[in-house]
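The next block holds one structure in the form of structure tokens; read it before the comments.
Only one protein chain is missing; all other protein chains are in place.
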Amino acid sequence: MRNLTKGTLAGIGLLLASSTSVLAQELTILWAEWDPANYLQELVNEYQAESGVTVRVETVPWPDFQTKAFTEFNAQGSAYDLVVGDSQWLGAGSTQGHYVELTDFVAQHNLTTAMAPATMKYYSEYPGGSGHYWAVPLEGDALGWAYRKDLFENPDEQAAFKAKYGYDLAVPETWQQLLDIAEFFTRPDKNMYGAAIYTMNAGDAIVMGVENSVFAYGGSFGDYANYKVTGQLNSPASVKALEDYRKLFTYNPPGWGNAFFVETNTALAQGQVAMAMNYFAFFPSLINEATNPHAKNTGFFANPKGPNGDDFAALGGQGISVVSYSQNKDEAMKFLEWFIKPETQKRWAELGGYTCDAKLLESAEFRNATPYNEAFYQTMFKVRDFWALPEYAELLTEAADTFYPYVVDGQGTAQETLDKLAATWVDTLKSAGYAAE
Amino acid sequence: MAVVSTRAGRLGNRLAIAAVIIITLIFLSPIYWITSTAFKPLLLSTTVPPTVVFEPQVTPFVKLFVKRAQLTGPVDQEIYDAAPWWEKLVLDGGERLSRDGKGNVVYSAYPDRFVNSLIIAITSTLLAVSMGTITAYGFSRFRVKGEADLLFFILSTRMLPPIVVAIPMFLMYRAVGLNDTHIGLIILYTAFNVSFAVWLMKGFIDEIPKEYEEAALVDGYTRMQAFFKIVLPEAATGIAATAVFCFITAWNEYAFALILTNRRAQTAPPFIPSQIGTGLQDWTVIAAGTVLFLLPVAIFTFLLRNHLLRGMSFGAIRK
Partner (left out) sequence: MMTRLDPKSRAATRGWSDITIRNLFIVPTVAFLIIFNVFPLLYSLGFSFTDFKASSKDAANFVGLKNYVDVLADPVIWRSFATTLWYVIVSVAGQFVVGFGLALLLNRPIPGKGLLTTLLMLPMMLSPVVVGLFWKLIYDPSWGILNYALGLGKVAWLTDANLALYAVAITDIWMWSPFVMLLSLAGLSAVPKHLYEAASIDRAGKFYTFFRITLPLVAPILLIAIIFRTMEAFKTFDIAFVMTGQPAAELISSRLYKMAFQQWQTGPSSALAYIILIMVLCITNIYVKYLNKAKER
């Protein structure tokens, strides 16, 4: 193997040499291991051909992404020049000095208008509304739904549905319809279930799922600007939303308490469910016949409205930031300048990336390019996000630990669950030094 | 127990062998499941109900060695026709090969990481076993002040969940430039294993009667000669068992390999499970990576099997 001797020599050499020997003309981007990172590597290969600068996209497994990135940041490591970080990282990235401030860059290139407004707001600005920017939106993402068109369009099913619920079986426009449809298709004797949703008690899985219903019901996870939790997180709207999320869970396949993006896609591809919740980034495999036998019969829709007509969805996605400990900051900025060019963004979308470029998103060409792009376009204008404080991860694990027993095990009530979480969050925020209530 | 000549004894023996074979089959069934997954088409890896009989294919192994990305549209027929057989397998699976700026196929990190794993695991095993053996001999044969406490200290270094020291370790390694080096991981894994090696080897060396060495000393050997020519051969079983265990630990370590390395000294364990495309975990490639990664340890253990089983037959002379 060609790297054997090289590796050994490097190993010995590095004992004495400092770890700063990153070659100039070389940039390293850290991201998680998934196809968008592969697409990004393909994209930056073209940058190399143009500029002569080698760009490597280094990936780590999703569950370890946060650990790896923050271990590097916290030790002020220069191993990575750029990082494609989660929207929630902005708080820590900006206040702890891990990210280079890009406010001037954003102004210079008019990014606030060039990129879709929600993406600038959630992937770049921190604190919210402050006009300080820390990232360039790279991969737009949000929660959407995939469904089995063949089941929805089957005349027998349509007749049976109409007889039972009194209205036509179609893509749900409200959460109530979503629940009806899920109930309708739940047929355990035929190994068929209504929906597959996020339930895993790890990372942001179950919390993202609950967010999707809470936001649509007009509830909230708190007033982020004023650190107000009580009365918001446990408002009647949030309680109803959580109750319905639990109800939806009962229309999932048995033992569905360990599910995240992999499992929901698998359930749909294996014909086990009629609808599946997932991030848009994971939908390409559902229109690929090699990975989904129902590819031709899979449709997509944006998160339905809540009972009061509120229309929101939970945000995913990432922006790319320059790591302030990098020794190639100038090169990194040059790369960002290239990345935001409209032709680069167009190429990015062609390769499979979810561009955040406003003009591209609105173009008919983009919206018709895939069966899910239209739903993605609709969703990106109605997204809301989780807390982005440096302490977001504490809030996130506390939320997951609290939601899980209610949603999956059916312990307690939605009101008790949210009251308990509100109290926990107030404590956590207070001990982090915020004037929380 | 081992001495059986009666009819009942022979029957017992047969029953025991039958039981061993049945248990072995039960133990192997998950391994069989992993191996069979390594030869499945991706869609068959998670069917409801599970697929047991299928036509095996090598696609997962091809995918393991190349960088690829999910296709976002149909493949151009001309490109497909011009592709070599292995690229066709990848395209059939709904993925395209990643290419660098010059259009060359990009290979995955698996081979390089595999080699790194070999270098790091072999070296650290050699170090841990050697240190463990001599230290165990020292404790077993000489009077050491505070011996029990020292031994307990050595044991205690293995009691803490290792992730606790990950942050201090990271800072320390960065300060001395050991992060992302082979030597860094070698030292770390040696430190993980040495306490285990000392304790296990002491258990074995204690059982070697000192009379053997004393006889050698009387014959004119120096203590070192006696150690190398008498004690080490007698301790072969222990050394083999210790080496196998240390190798397994170093070979499979995940957390520190992930945190302490970036690109030069990365090992295979963090790579193998991270096969997530756009939305489906590629169980077949994970299985293929696992099966190949299992081979070196399995071969190493198989080669040492006779040492492992020889037992401590020297125990005959006991006080």
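All chains are identified by letter, namely A and B, in their written order; residue positions are counted from 1 within each chain.
Here is the rule we go by: a contact is a pair of C-beta atoms (placed from the backbone, for glycine too) under 8 Å apart; a residue touches a chain by one contact, two chains touch by 3 or more.
Please read all numbers here as calculations on a predicted model, not as lab measurements.
**Q** Among the chains in view, which touch the chain not shown?
**A** Looking at the complete complex, the unshown chain comes into contact with A, B.
**Q** Kindly state which of the options B:66, B:105, B:122 or B:217 is in contact with the chain not pictured.
**A** B:217
**Q** Out of A:55, A:200, A:287 or A:375, which is the one that touches the chain we can't see?
**A** A:200
**Q** For review purposes, identify every residue of subunit A that touches the missing chain, sorted by number.
**A** 66-67, 70-71, 73-74, 92, 96-97, 200-202, 253-258, 266-267, 270, 272, 390-391, 393-394, 396-397, 400-401, 404-405, 408-409
**Q** Pick out the residues on subunit B that sit against the missing chain.
**A** The missing chain touches subunit B at positions 1-4, 13, 16-17, 19-21, 23-24, 27-28, 30-31, 33-34, 37, 45-50, 52, 131-132, 134-135, 137-144, 148, 150, 152-169, 171-172, 187-188, 190-191, 194-196, 198-200, 203-204, 206-207, 209-210, 213-214, 217-218, 220-225, 227, 237-238, 241, 244-245, 248, 251-252, 254-255, 269, 272-273, 283, 286-287, 290, 293-294, 297-298, 301-302, 305-306, 308-316, 318-319.
Definition applied: only the chains that are shown with their structure count from here on.
**Q** If you look only at subunit A, which of its residues touch subunit B in the complex?
**A** Answer in residue numbers: 1, 3-4, 7-8, 10-12, 14-19, 28, 33-36, 38-39, 41-42, 45-46, 48-49, 56, 58-62, 64, 67-68, 71, 74-75, 77, 79-80, 191, 261-262, 265-266, 269-272, 278, 281-286, 288-291, 293, 350-352, 370.
**Q** Quick check: in the complex, which residue numbers of subunit B touch subunit A?
**A** These residues of subunit B touch subunit A: 42-43, 46-48, 67-72, 92-95, 98-101, 106, 111-112, 115-116, 119, 166-167, 170-171, 174, 177-184, 258-259, 262-265, 270, 273-281.
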